[in-house]
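Note that this complex is displayed minus one protein chain, with the remaining chains in position.
Per-chain residue numbering starts at 1, and chain names A and B are given in the order in which the chains are listed.
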Amino acid sequence: MKITVNGAEHELASPPLTSLLNALRDELNVTGPKVGCQGGNCGTCTVLVDGEPRRSCLLPLAMVDGAEVTTIEGLGTPKRMHPMQAAFHFYYGSQCGFCAPGMITASVALLERNPNPTRKQIQNALGGHICRCTGYVKIIDAVEAVARGESFDGAELTRSRGGEATPKGASA
Amino acid sequence: MKAIGARLPRYEGAGHVTGQTLFVDDIRLPQGNLWAKALRSPHHSARITSFDASKAASLPGVHAIITHADVPRNVFGHLAFLGVPADEPLLAVDEVRYLGQPIAAVAADSEEAAQAAVDAIEVEYEEREPLFDMRKAFDPDAPKAHHWGNWLPYFGGELENAGPDRRRIRKGDLEWAFEKADTIVKGVYRPAAIEHAPLETQVALAVPEPSGRMVVYSCTQAMHFSAGHVAAHLGVPLNGVKLVSSAVGGGFGGKVDSSSDTIAAVLALKTERPVKWRWTREEEFLCSGTRAAWHIEVADAVTKDGWILGRKTLTLHDAGAYLRHSSYATTKHTFHCAGAYTIPNVSFLAFAVFTNRVPSTAMRGFGVTSTSFLAEMQVNRIAKVLDLDPYEVRLKNANRIGDTMPNTVVLKDPSTVPVVQAIAEHAGIELAPEYKAMTWEPRTGAVLPEWLVEQQAKGGQD
Partner (left out) sequence: MSHTPVVLTPASADQAVSAFGDGSGVTVIGGGTIVMPEIAGRRASFSKALLLSGAGLAGITRQGGVVRIGAATTLQALIGATPDPLSTAAQRVGDYEIRGQATIGGNLCAGPGRETPRGDLQAPLIALAASVRTAGAGGEQVQPVEDFLESGPAGRLVLEVEFSEPTRGAYTSMGRPHTHVYTVLSVACAETPEGLRVAIGGAGPTGARAPSVERALADGASVEDAAARVLDDVEPQDDALASAWYRRKALPALVARALADIGKESG
């Protein structure tokens, strides 16, 4: 079995019913997608499979043979964040960080299929994703900000000390 | 002072949103690691009549099976540093007291192999009737939940030279208050146990160093506390362990006493190999500590214009099967039974009760959330019974500067008054002018009836 993960092609040795999540983490050492429940219930293992968001814990490898997989790591890096990552960072949409890999990939996919979602539609799209820390409001704020076209200066955001980061295009 | 009021990016935020933060389960060692699984009690209460791990030990891929006999110091108390005696074994010895209690643990080449070995351990149990309802703990024929009895036999002191078996706070003259009262308002409150359900389950990676030092990558919320535990169970001084703090995928109190660190460390000690133990979601739900359940009975002596003259409480705290932090939580609870209000005459009584439920532990507020609940519910109830505005009852009885709390603390800056006023404002409630003008300055006769001023002044330690 073969899959492409974040642009790199891999031949997999794990047995065919291994979940994509376990193969990513344990065989390929791609640890961005997290293990929260192994049962489809929490959303933190969500990745993009051929552009569609999927729970990687529910997908047997045999079902994704040949697929193109994008994980949270494939979206951007601390210095070159995807706008959704930057928005989660700026709006404090991530507290402990454990749900972010799934929340962010699912949110990216949401805006792909619906560039202007209402708050309700965002809630609905993320309703299968559990966050035990933030209370969700800031997560939804972040997704709305990206939909509004706010952009963030990554360099500014990664600074951990000394001043205020301002999103470009945000109303004061 | 650049930081105050500024919008600062989260310190570890960039790693979180890019998937680069390393949680314990994300850590990979060049030498690899063994995997742990635990044999957990299938019963709420039972004697272990036989235990045989020989078949399990001979299964392929199994490196070690540990029981209580392998733990250098099996019984260690979570509050040992406060002089609280120990009651909880790391691995069960000859009895189990809650469903999910660890009895043995296996280190193997894979999680599957470890689980297969756990399944192959032969154990026989003699089941006992479990105790679930704390209210029944005091019945003479109640099932026995703990070797100390069904409630903590001492608060403070040594076990041999036992202190009182209850936490008690008394202040003022309760009898006077109940005599003087126009009405008695009673309430029973039973906040339930709550599982923290952090998104990251407990995970630990223990790595023995050639020097003999044990390194543990831990998801603990309480680094030094956990380091103390690991060292104590391993029977080494503090410098014999090094805990590496990883990111914590949510804790909320439930990762204060993470036994995953210790059991992984004992397995690493025995195998001389790194061992990783990650709990399943089921284990996290069934076997990790919860916020305690409480049973609280309250009677308030109140005047018809809404002054709370006295409060009497009886609290049962559900410690679960072992003490952990329960004496602390019960004490904290008892201190705060007046809530954010100044009640001149009180008698608070609390027991830490043992049951056959999972041991309870810290969770956001640690014994105090239950008191806030009881105090606020009582105010609402008093207002309802007397047909008064609940905001006004709150403001009347609010803590003021210089008031003495039941635990003898004299308040310097109690925020009840401004907080209640702010809540009223945000909720669009129009307060009467004298309540709007109220401040946290010491009470004067203008608001307080003369005889109560006198009482307040009299109020103090028992």
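By our rule, contacts are C-beta pairs under 8 Å (C-beta built on N, C-alpha and C of every residue); 3 or more make two chains touch, one makes a residue touch a chain.
Being a predicted model, the structure only gives us computed values, none of them experimental.
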Option touching the unshown chain, where A:L59, A:L75, A:A100 or A:A145 are the choices: A:L59
Touch with the omitted chain, as defined above, among A:G40, A:P115 or A:G149: A:G40
Hidden partner interface residues of subunit A, rising order: 15-17, 19, 38-40, 43, 46, 52-55, 57-60, 62-63, 106, 109-110, 124-130
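Quick note on the criterion: only the chains that are shown with their structure count from here on.
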Inter-chain centre distance, subunit A versus subunit B - centres from mean C-alpha coordinates, in Å: 34
Residues of subunit B defined as touching subunit A within the complex: 2-3, 6-23, 25-26, 28, 196-201, 247-252, 278, 280-281
In the complex, subunit A residues that touch subunit B: 25, 29, 31-39, 41-42, 44, 71-73, 75-78, 81, 85-86, 88-90, 92-101, 104, 130-133, 157-165
